[in-house]
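Showing chain A:
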Amino acid sequence: MNIDGNAILVIENLSMVFGGLRAIDTVSMYIKKGEIAALIGPNGAGKTTIFNCITGVYTPTEGTISISRNGTASGEKLHKIEGLKPNVINQMGLARTFQNIRLFNKMSVLENVMIGRHNSLKAGIVHAILRDSHTKEEEQRVIEESYEILKKLNLHMYVNEMACNLPYGAQRRLEIARALATDPFLLLLDEPVAGMNPQETKELEETINIIRDQEKVTILLIEHDMSLVMNVSERIYVLDYGRLIAEGSPLEIKGNSEVIKAYLGE
Partner candidate 1 sequence: MKSRTLFSELVKAMGNGLWFLILLFPLMIMKVSVVGGKALITFRWGFAPVVFIVSTILSFLWKRALMWNEHRQDKIPSETLSYKVKSVLQGYFKNPVIKKLSTLILLVFVVSFPFLFGMYHTNVMITAFIYVILALGLNIVVGLGGLLNLGYAAFFAVGAYTYGFLWKYAGPSFISAGIDTGWLFWIALPLAGIIATIFGILLSLPVLRLRGDYLAIITLAFGEIVRMVLQNSGQITGGATGISLIPRPWFFGMKLAPKQAAVYIYYIVVVLVIFTIYVVRRIEDSRVGRALEAMREDEIACQAMGIDLVRNKLITFALGAFFAGIAGVVLAAQTTYINPDSFTLWESIMVLMAIVIGGTGSIPGAIGGAMLLKLLPEYFRPLAQYRMLIYGVAMILVIIFKSDGLLPRHRKQYTFDEKLDSNASAGAGK
Partner candidate 2 sequence: SGGQDAGTIKIGVAGAHSGDLASYGLPSVNAAKLVVESINAKGGINGRKIELVIEDDQCKPELATNAASKLVSNNVVAVIGHICSGATKSALGIYKDSKIITISPSATNPPLTQSGEYPNFFRTIAPDDAQAKLAANFLAKTLKLKTIAVLHDKGDYGKGFAELVKQFAEAQGVTVALFEGVNPGAPDYSAVVNKIGNAKVDGVVWGGYHPEASKLVQQMKDKGMNIPFISDDGVKDNTFIEVAGKYAEGVYATGPMDTTSNPLAIQAAEEHKKKFGEEPGAFFLNAYAATLAITNAIAKAGSADYDKVSAALRSEYVDTPLGKISFDQKGDVIGFGFSVFQVKNGKYVELK
């Protein structure tokens, strides 16, 4: 594959087979540092499955997935990540949200984000039992950091609410906040505006831009809401029946007849 630019995620000839079904069929794609890219396609095209392969939920049948935190152009080598455990992959700097919201429902909003910060803390069992001043400081710090993250996503007014009591749109944003808390360099969003009304969708659009610009986090998103996709993304990959059928800028994709036929309609 021919990479044009500073790639931080490179997928080569990825295939995923379930029983007899080829859900992903030799897909190759890459994500450039600092961009907002989108992955679209009809239902059941394999978008979520690609996310699952990247984040270690599935081990791909064939192909490689590699990352490079600073980008290939910096001279940094690519690290293969396929087949690693989800928590290891997350620690390497990839974070995701889920198509069906998976918050820790019975924990507060603050705590959800604190869980995201888990790996930036050190205190183990012994520290927990002794609770020395260092550990106390650390706990104090994580609360403050978490609050800062909530503020960025405009969730700070809910800080002490139980996650399950939040409005739907806020829950989606909390998932993003929680993912951001793990300090990723690449954020994978699976249908971030599904179930949101147009007003909320607009707000999230802004948030996504802010995350990219201020936090310097690269974003890859899956979405069926074309207004969002076309507004925020710089590059779009289109998947159909597990195969890549198009790649390009929003304008190019909008005009691509194959994409119109398979996906966009009209």
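Criterion: a contact is a pair of C-beta atoms (placed from the backbone, for glycine too) under 8 Å apart; a residue touches a chain by one contact, two chains touch by 3 or more; residues count from 1.
If you want to know what made the cut, all candidates are chains of the complex that A comes from, given by their letters.
Note that this is a predicted model, so its numbers are computed, not measured.
Per the touch definition at the top, the candidate among 1 or 2 touching chain A in this complex is 1. Listing the residues of chain A that touch candidate 1 in their complex gives 55-57, 85-87, 90-91, 95-96, 98, 102-108, 110-111, 114-116, 118-119, 121, 123-125, 127-129, 131, 135, 138-140, 143-144, 146-147, 156, 159-160, 178-179, 181-182.
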